[in-house]
Each structure stands twice: as structure tokens, then as C-alpha cells.
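Have a look at this one.
Every protein chain of the complex appears in place save one, which is left out.
What follows is subunit A.
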Amino acid sequence: MAQPTGDVAHQIAQLNAARNLVLGDAAFYPQIINGILPIVGPNAKLEVRRWGADFLAETFASPQLATAQKEQLAQNVLQSIQETMLLPETDAAVLQSLVQTAASLYPLIFRHIVNHPEDSQSWEKMNTIKQDILRRMDSFPCPVKICCVKFLQRVVQVQTPGLIADPRRPDQNETSLAIVPRNHAVLTIPHLEAEASGLLDRLLGVFQEETSDVLLVNATLNCLAPLIRTRQSIANKIINNVLDFYPAKHVRPPFTPAVRVGVKSMERTARALLIHILKKNPSHPLLGKIQVYIERLMQSRLEVVDDASRKRTLPVEPTDGLDNAKRARLDALTPPVLQIPPMLPGPAAYDKLFTLTQDHGLSSFDVKQLPPDLVVKIAVPLLAQVNPLMLTQAVDAIRNRYQAVTKEQNLARQQMQQTAAAADDDDDYEPEYQPMDVAENTAEEASAVVPEVPEFQPELVSLGPFVLPQPPPLSEEEAGEVGRSAVARVFSMINVAETDSPAKNKNQQQLGFARLAGSNFDRDAWVLLLTRLATRAPAGLEGGDKLGKKGSDRRQPTISDSIRETLFQYILEDFRGRLNIGITWLNEEWYNDRIQMKVAASKRSDEEESESTVVCHYDTWVMRLLEGILLYLDSRDIKVIVRFLSEIPEVTVNITQKVATLAKDPERVNLCVQALMYLIMFRPPAREMCLNTLEDIYQTYEDSRPAAGKILAKWRPQQTQPTEAVTNGASDAAQPAAQPAAQ
């Protein structure tokens, strides 16, 4: 069997050529694999066996080769692996590759057996290999053991039920216990599952070791992700095992740099795994626990690993005598830190400058009351005891204060000079413009004072209160703009208050008549404020304006109009929810109109003014709002329209006619009629008006007749008859309505 050395090299070269061929085109794999198996078998030279094992591992891991082909090739390869393993093979490199190959083969063979229960021989071989690996795992050298970890993971993954993605296409499903039929001849599910559970415990056993093997822990942590992702039944168990594992606790005391590398590595890997899990499933049930664990890891890392880095930096420091002196200072007594309160507010003064105590009694105590000899008696021993450090601090504090104050004063002086200069300039440009007396006076005063102040005099005492100059008067547009922005702000308050709890409203309702409008700051209060702002606040003011400028074109919208416009928009945005705001508003408008009319009437009798001084906002806005709502009303909105019509303070002909337009739309005919009916029944003052409208509707729109006829028959029996007769022949639809009318 032994071959000359040159032969081996030649053989390897040939094998490499073959490998290059399949790397270039995966279609050659079957041919090449079957060709080389006898060459790289158990009896070949070490080099060749290594090459062969490598190649097999590569082949069955290759993403280029289709699973089906791998499955076919696997049969032949199994035999070879089994024989090599049973030798027993001793070379770590070969074993490493073989275990890798076995890990890749396991799902393939498993799947093959699921589909071909008759081929129990392959399963036998696979099982022998598996048992051999599991038995020898603990005695394998480290590199092989690492690969065994992965093999374990593969077996667990295969023998645990996974997800069935699509039951109709079994070939698409991932290889797992879930694809094994219940009555499989070779594979017994409970047995396999139990084995997997045992192997999982073995896999996770690394986390329980007293002293962890860094490599095995990392290898395990890094291969758990697919299990957690795809195997629901064991995911939590795995995570909990990881969460119970604190790397820093699993190392032995001699903390060599290598051990620190290991601890840091395990911590970072555990963290990476958990973050990976959270990333894939941000709403993981164990989220809280995982986050706590990650935080704890970070902390322990600070303690253990960064401790290491701190220690490592020590030798870098100079170790001469100077250094020791420096260090000694660290333990020196630090003087008590003096609490320096900020200088008291108000104009600066010497007493304030030097007051460091916050004790009011002490600072207001007049020392002059004491006899001088007593002062001396107290002061001398006190001075002797003064802590020099404290004194330095106090002196520094005073110095800082003094500098701050002088700076402020210089600044103020500069500003005053500037304003004086500015005032002069202004005079040049606009000689007739006299903004405010105050501003100019102060400016003059300042300019008058400045030259008199001597440079050296500390002005601590001369600081007077500072007066802000008056702002320039607002133009009308600006005022309007400001007003509108104020209104916008109040509206934003409504939106904020919108989410208020209904409980508050209940309380308010319990107050009944005793309540005060706008007394609690919920939405209603703000609405009320707004409506009154719009209606009452400028009443009389704007009216008067209009009087004066009557005849000229309409002025730009007044504040109240803009509030109204905004309110209108606001209500329309969600008229179903904000209808009550609309009603409140319209009531306020109506009430305001009444008041205005009353005032105007009294005025009129006094001065005989023209009659149309009162603008009736109610009529305008009720129509606009109604128009707006009607556009969007659908046939089920009967409650909305009935509420609106019944709660507005006054129903006019215009309103009923507007409502009547609803009847144009065959879908909303009933809505219209029902709304009118409600008014007829429950709003007697508007009854006649509504009946008239209803009659019109009845006449105009055929669709309305069944419903409208009934009401008319009840409320206006005598008038319906003739029209009935006229239309009877024309429309059969009216017939059912006519009958009750006749009875």
C-alpha cells in the first residue's frame, strides 16, 4: 500500500486539479466524488486523507451543489467516513474535516431516510458515525471537539420539530423532526426527540462548567442562533441557559491576559447572540430579562476587563520619587469647599459684594453696635484660626464677583452710549418722529451721565434700576397678525385638551347651572373662551368701525372673523365629533346678535341711526356651517343632523330650505325627511316652516313621497289629498303613502 513520496505529491496535484474542476463547475461533483473516494479512503497516506476529508467537508457544505445531489452522493461517502472513523482515525485535521462532513451529512441522510424508509442501512451507518462522534467527543483534541459542538447543534436542529412552511410542498420544508411521518418504519419520533433533548443538554452543558473553555463556549454561543430562531420548542430553554451564564464567574483566579481575552470574548459573544435574537424578534417575550442581562454584562465587563486595562497602564507611569510625591497629594486632606452663594440680586453694593454667608440674620447684623474692644477680642483669635485655604477661596470668590460686576457695568455703559448714538441718528433721518418720551429721556440722561462718571470710580453703588425702552407702536396689520397668532395658540390648546378624560366632564355636568363657564381648563373651556372672544369681545368695536367706513370696500378680516373662520374650519374637520362645539358657538353668536340688536334698538330710538348697523353673524355662520356639514353627511348621519337642527337656537326658512336640498340626493332623501319630521314633532315654533318645506319636497322629489307622504298625512291631512290625486296617476310609488293618508 505504501507509495513513494513523489507519488503522493503527484497524487495531491492531480486531486487539486480535480478540485479546481468542480469549483469551476459543480456539475462534475458526482463524477469526481465517486472517483476520489477509493483514493482518499481510510488506507491512504495522511496527506491524501487530509486532502480527502477537507474535500468532502467542502463538497457537502458547498452552496453550489444542489441538496438533491448531495443526498445522492452522501450514500457512498458514508461508508468511507465510517471506515475512516472506525480505524480509529487519529489525525486531528482529518477528524476535524470528517466531523464537519458528518454535520453536513446528518440532515441529508435524515431527509433521505424520511423519504426512503427502506434504506435503513444508510441510517445505520449514520447512526454508527454519530454514536462514535458522541462517544469520543470528550476525548477528542480541542479543534475536533469544537467541530463536535457544531455536530451536536446540527443533530439537535434536525431532531427537534421545526416549522412546516408549506404542508403541500414537503420538498420545500426544512429538514426537521416535523417532516417525519408518525408511522415511519425506521425513525421513531419520541425516541429521536428524547435523544435531541439529551444532546441539547450536553450542548448547553458548557455553560454550567466551573471553569469555562472559552473556545467551546464561543463555539456554542455562535451556533445557537439558528436553533433559537427556528426551533420554538427549545428556544426559551436555550436563552434561559445563556442568561444564567456569567462569563466572569466561570474563570479561575490567575487572571492572565489570555484569560481576560477569553472573558471579554465570551461576554461579547453572548451579547452578540442576544442582540441578534432581539433584532430578529424585537417583541421577544424574554426581552426584559435579556436587556437586564446585557446591562449586567456591560457592568461586569467594566469591573473585570477594564480593571485589567487599568492595571496594565500602571507600569507606564514613571516610578521615580517625583511620582510618589504626586501620588501622595491624592490622599492629602482636601480642604472643606466653601459654599459661595451667588451675589444677592438688585443693584450692586459693597455690602452685597462682601457677603458670603447665606444666613440672613448674620448678614444684617450691624457690627457697629458692638463696643470696639469686644470686637477686637473676638476678631483676633478668630483670625488666628482662619484656614488659609478657606481664606483663599473666599478671596477668590469676592474677586470673581467684583470682576463680574465691573464687566456688567462696562457693558451697560457701552450699551447706553450706543443707544444715545442711535437716538441721534434717528433724529437725523426722521426729524418729525417722536417715538416715546421715555426712551429719549433715558438716552439723554445716559449720555449726560456717562462723561461725568470717572473711570477709576468703582460704580458698584451707582447702579440704578434698568428701564426697558417702550416698544414701537404696532401697526394695524401687525396687531392683526399678533391677534391671529394668539388665536392659533388657543386653538392649539384645544387640541392638547382634546385628550382629556371624560371623567372631568362628568364632574362638570354635575355642577349643573352652578358651574362657571370656562372654569376648568378642558377642551370645552377653551372653546367657550374662543367663541366668546369671537362674538362678544370685539362687539361694538368692529361694528363701530364698519359704521364709519360703510360704503368703502370690506376691510381686511377682523380678529373675530378670523376666529370664526378658524372655528368653522376646526369644526368641519371632524364635524361629527365637534358638533357640540359648533352648537355652543352658534348659541353664543345668536345670543350676541340679540344683545347687539337690543343695544342698537335703544341707540336707534336715541339717535335715529340707519337700521342695518347690526350684522347678524348667526345667520351667516349657521348657514355656512350647515352647508359645510350637508356636503359630507351620509345617509346614516341622522343623529348628527337632528342634533344640529334641534340644538341650534333658531331655525329659519333658509335653514329648512337648505336641509331640503338634501332631498336631491336619492340616498339622503330619508335623512332629509326624518330631520324635518323631528323638527315638526319637537320644535313647534318651526313646525309650519318645516311642513311647508316638506310639502315642497313632496311635490318636487318623487323619492321623498313614501316617507314624506306619511308625515304630511298626519300633520296636514287636508292639503295632501289633492296633490295626492294629481300625482297618483303619474307615480305608483306614491300609492302606499296615499293609503294611510286616505284612512
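By definition in this document, a residue touches a chain if its C-beta (ideal position, glycine included) is under 8 Å from a C-beta of that chain, and two chains touch if they have at least 3 such contacts; residues count from 1.
Keep this in mind: contacts and distances are computed from a predicted model.
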Omitted chain (choose from "Anaphase-promoting complex subunit 11", "Alpha-1,3-glucosyltransferase", "Cullin-4a" or "RNA polymerase II subunit A C-terminal domain phosphatase SSU72") - UniProt protein name: "RNA polymerase II subunit A C-terminal domain phosphatase SSU72"
From A:32, A:93, A:599 or A:638, residue that would touch the chain that is not displayed: A:93
Omitted-chain contact residue, chosen from A:112, A:125 or A:150: A:150
Among A:36, A:192, A:234 or A:273, residue touching the chain not depicted: A:273
Candidates A:24, A:288, A:381 or A:685 - the one touching the absent chain: A:24
Sites on subunit A contacted by the missing partner chain, in the whole complex: 1-3, 5, 8-9, 12-13, 16-17, 20, 23-24, 42-43, 45-47, 49, 51, 57-58, 61-64, 87, 90-93, 100, 103-104, 141-143, 146-147, 150-151, 154, 214-215, 218-219, 221-223, 225-226, 256-262, 264-265, 268-269, 272-273, 275-276, 279-280, 312
